[in-house]
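Sharing a structure below in structure tokens format, with a few things to ask.
Apart from one protein chain that is not included, each protein chain of the complex appears where it belongs.
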Amino acid sequence: MNEAVTHESVKHAMQPEDTPELRELYKGFADNNLIPLWTQLGDLMPVHPKSKAVPFVWKWSELLPLAERSGELVPVGRGGERRAIGLANPGLAPNAYISPTLWAAIQYLGPRETAPEHRHSQNAFRFVVEGEGVWTVVNGDPVRMSRGDLLLTPGWNFHGHHNDRDAPMAWIDGLDIPFSQQMDVGFFEFGSDRVTDYATPNFSRGERLWCHPGLRPLSQLRDTVSSPIGAYRWEYTDRALTEQLLLEDEGQPATVGQGHAAIRYVNPTTGGDVMPTIRCEFHRLREGVETPTRQDVGSNVFQVFHGRGAVVLGGKTHTLEKGDMFVVPSWIPFSFQAETQFDLFAFSDAPIMERLHFARTRIEGRD
Amino acid sequence: MNEAVTHESVKHAMQPEDTPELRELYKGFADNNLIPLWTQLGDLMPVHPKSKAVPFVWKWSELLPLAERSGELVPVGRGGERRAIGLANPGLAPNAYISPTLWAAIQYLGPRETAPEHRHSQNAFRFVVEGEGVWTVVNGDPVRMSRGDLLLTPGWNFHGHHNDRDAPMAWIDGLDIPFSQQMDVGFFEFGSDRVTDYATPNFSRGERLWCHPGLRPLSQLRDTVSSPIGAYRWEYTDRALTEQLLLEDEGQPATVGQGHAAIRYVNPTTGGDVMPTIRCEFHRLREGVETPTRQDVGSNVFQVFHGRGAVVLGGKTHTLEKGDMFVVPSWIPFSFQAETQFDLFAFSDAPIMERLHFARTRIEGRD
Amino acid sequence: MNEAVTHESVKHAMQPEDTPELRELYKGFADNNLIPLWTQLGDLMPVHPKSKAVPFVWKWSELLPLAERSGELVPVGRGGERRAIGLANPGLAPNAYISPTLWAAIQYLGPRETAPEHRHSQNAFRFVVEGEGVWTVVNGDPVRMSRGDLLLTPGWNFHGHHNDRDAPMAWIDGLDIPFSQQMDVGFFEFGSDRVTDYATPNFSRGERLWCHPGLRPLSQLRDTVSSPIGAYRWEYTDRALTEQLLLEDEGQPATVGQGHAAIRYVNPTTGGDVMPTIRCEFHRLREGVETPTRQDVGSNVFQVFHGRGAVVLGGKTHTLEKGDMFVVPSWIPFSFQAETQFDLFAFSDAPIMERLHFARTRIEGRD
Partner (left out) sequence: MNEAVTHESVKHAMQPEDTPELRELYKGFADNNLIPLWTQLGDLMPVHPKSKAVPFVWKWSELLPLAERSGELVPVGRGGERRAIGLANPGLAPNAYISPTLWAAIQYLGPRETAPEHRHSQNAFRFVVEGEGVWTVVNGDPVRMSRGDLLLTPGWNFHGHHNDRDAPMAWIDGLDIPFSQQMDVGFFEFGSDRVTDYATPNFSRGERLWCHPGLRPLSQLRDTVSSPIGAYRWEYTDRALTEQLLLEDEGQPATVGQGHAAIRYVNPTTGGDVMPTIRCEFHRLREGVETPTRQDVGSNVFQVFHGRGAVVLGGKTHTLEKGDMFVVPSWIPFSFQAETQFDLFAFSDAPIMERLHFARTRIEGRD
């Protein structure tokens, strides 16, 4: 093995001399829809992942006003379907992809508005950084959306939203649209122009069946591909994180690192990720905590839920406040610094990487 | 195929005539520790399971006074380890087995008493039909035991109990002792003569880490053979059953049968049974409900938690009250009749049957 | 923890004084089908597995003549079903169990005889130490039985045998009858009095579909509980073992220990054991090899296929020749000494132990 050799140092080694014969050969390739490997190996097979996507931060103070202005200028309805504004990674222009696999958007629904029902193969979730008053109706089950809640609409479930209040509401959407589009896997079907049930219960039927810790309904013994829980309530998330930090105070192993509590949202039928392509987590750092630098194969997206702090992202420090979002492309180093208690919602494509056995993680100091 | 043929009708067909030569052959078998199949096939391979265990009911009104009297006469401590009185199936005498796989007992701890710590391969749980005041300390984690709670001590976890109050307490134990003893799988080790932690917290550390519906601690991503939840609280069980019946009232699919709510206690890391050999469930029948007759391969044990009703067990009706326990051996038909709202805790060896692919169930009217 | 404490040293600690009141209490237990734990804990929960089954060796030189004599005196046919003679562990009398889980027998079929068809929940295999000429017909598929072959009849498959030759044939059967009988899981059904197909092909249809290494028929993509391969041919087993020893000679990692080649027979749809309750393996030791002493939870049965050697079984050395069989009960230490090249067929209940998470193995020098 020859570890010091890099593509850079050897890349011209196999390049033949430019002759008329070679040009003719290359023309033959082109005429027959062929491309030689030896001219582009370094791009096709880099030494480590080098994403076209770039690390990037979107400020909530910019996002929200633009969403509000959209509410004034753009109607919501059949065809466009959603008043959603995608966060477009500058490295992936002209696509509205936040990463090669993930799509993230801010969605906005004005007072009493309805976003019509449809379904698609793409897996989706919503996370609410602030506000309340909208219900998302998933396969006929009305699900309240409130601050701190994670709401799921796994692939091929009909869903629409309606705002039951006189105030607008904004939230973020996460989907696997870029993956689905590039891999050609998506189906789409329109549903009702209105949501099928305008009831506004505090708890969805899915929650009432499933949100009892360690208890499985005997009528629901078949494992499901995605979680049957439509809403992961902030109350539970907050309590779980609080308990982890209290246990840490008592000297018990509970956190992932000193001062770093975290939960993964899971499918209760399997204990695994909520959807086949998207992982959702929530992280809480105590004031003053700095996390070790980490690199993951696959892309991570974060939204600040509470507090102030910073992310060091590919070597550059970005200060962050409530609602700010950022993307960490594959293998880009990142770490956090918590100025106050610092709460972050996170999602990623880790289930794709793990199921296809491409996952790798490097954490500073643990090599 | 010849379905009408039974062992009874053909059992003498292959029996050779009794001759001196045959007797000599059979003596040769005996001298060499051999036994011919043809003389005992019907016993070894019956047409359907015919357990030596018999259906049987134990009345709480008999059990509890005997446990209380044991509290007066028998000390608890090292050697005997537990003041536990096993329910011995009359068909399996002289063993204290409630079924070929399962052991059930009433355990009793007087005021301020301690049952010393030990661990064993056998999987165990406790269920509390009434009372409070005892903490079971599982691998150093004190777990409160209160009415309606299911408490787990999976195989090879150290555990002891202590009563923190001035009143005695009784509960039931369930273990896989008969399976372990017959299959020769058990190891045992003594631990501390006292419990290692006399704290009396309301919630164990396991609960504080794990009992948040759909949320998994990021520090606990390795699946565990048995559930990491030490206590399944009555509050959650009751709420889950209540919601199922409310959903049924609303016309939603939630119950296992009309008027029959039920949950299975599960391991949150997998969604499967709490322990590899024992399934635990809780069933609630509305007043007046009669369940269809059911037969299972494997044995079921029930304890009435609340209400009055009856079980038809192998064709015979037994009326039941709070605390009464009964066993349903393999393939014995059984059904329930609820005189009032009727709550039953249930445990079984179904995980053994399913993992070894011997499970079969027949439900009246669903053939 | 107090490791030096044993049941022996503490067993009287909790035994109360014998008083009239205690006798009355114990009578109350007896009257109510109750047995106290404290009087029998050491038996119910030993420090390590202490099987009633004993280590035992059966000599082929005794087995075969008794089987032949049975062929003269006992007809084969409906009712007795098989001319099979069970190896009865002396510690498990009066049952014909070789271990608490396993049944082993020598079966004998005279010239042109037929053993009628039936099916049962119990999983079964046959292994042929010598001879040929019998076909076993499994769900209508005739499977040749020849020297060194392993033949499967997983649970609930119809099967019968017929001898196509003018010479008798003997082989061994292995089943999970003791497990099934004690756990009450067995169903049985008679089939045709004759086998359904008297064809005598060299290869069964199952082999023709499945016995192509690494290739799966596209028409058979559903995994099966038990192996779809009805016959594992000696030719392949011998070649696999030969290659392992050659690879060892070349300095490659291929054997399980120096001079010890071994294969496990597996279900090609999963890579796991051939049946849910029975593991089958074949071991080959080079001349002169001695294996380290081993203890397993669960029971192992061996038959010498070729060569001479010895087994040290619970501390006692037994010399062995072709056809000799022996049982190793749970946790009994055993090791091998090969006088010549020494080939052994092996089966065990390890899948039960592994699936229920009771498996433990201790190998001398690897603690």
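Which chain is which? They are A, B and C, in the order written, and residues in each are numbered from 1.
In this section, a contact is a pair of C-beta atoms (placed from the backbone, for glycine too) under 8 Å apart; a residue touches a chain by one contact, two chains touch by 3 or more.
Model, not experiment: these values are computed from the prediction.
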Shown chains touched by the missing chain? A, C
Hidden partner chain, touching residue among A:Val76, A:Val143 or A:Val289: A:Val76
Per the whole complex, from C:Glu21, C:Glu72, C:Asp223 or C:Glu364 the residue touching the absent chain is C:Asp223
Which residues does subunit A use to touch the chain missing from this display? 1-3, 5-7, 10-16, 19, 21-22, 25, 28-29, 32-41, 43-51, 53, 56, 58, 62-63, 66, 69-70, 73-90, 94-96, 100-101, 103, 105, 117, 120-122, 155, 158, 177, 179-193, 225, 276-277, 297-299, 329-331, 349, 351-353, 355-358, 360
Where subunit C meets the chain that is not shown, the residues are 205, 208-219, 221, 223, 227, 229, 232, 236-237, 239-240, 243-244, 246-247, 252-256, 262-271, 274, 281, 283
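To be clear about the criterion, only the chains that are shown with their structure count from here on.
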If each protein chain is taken as a node and each touching pair as an edge, is the resulting graph a line, ring, star, complete or other? line
Most remote chain w.r.t. Subunit B, using mean C-alpha positions, is A
Quick check on this structure: which chain has its C-alpha centroid closest to the centroid of all protein C-alpha atoms? B
Just the number, please: Cα centre separation of subunit A and subunit C in whole Å. 52
How many angstrom lie between the CA centroids of subunit B and subunit C, rounded to a whole number? 29
Among all residues of subunit A, those touching at least two other chains are none
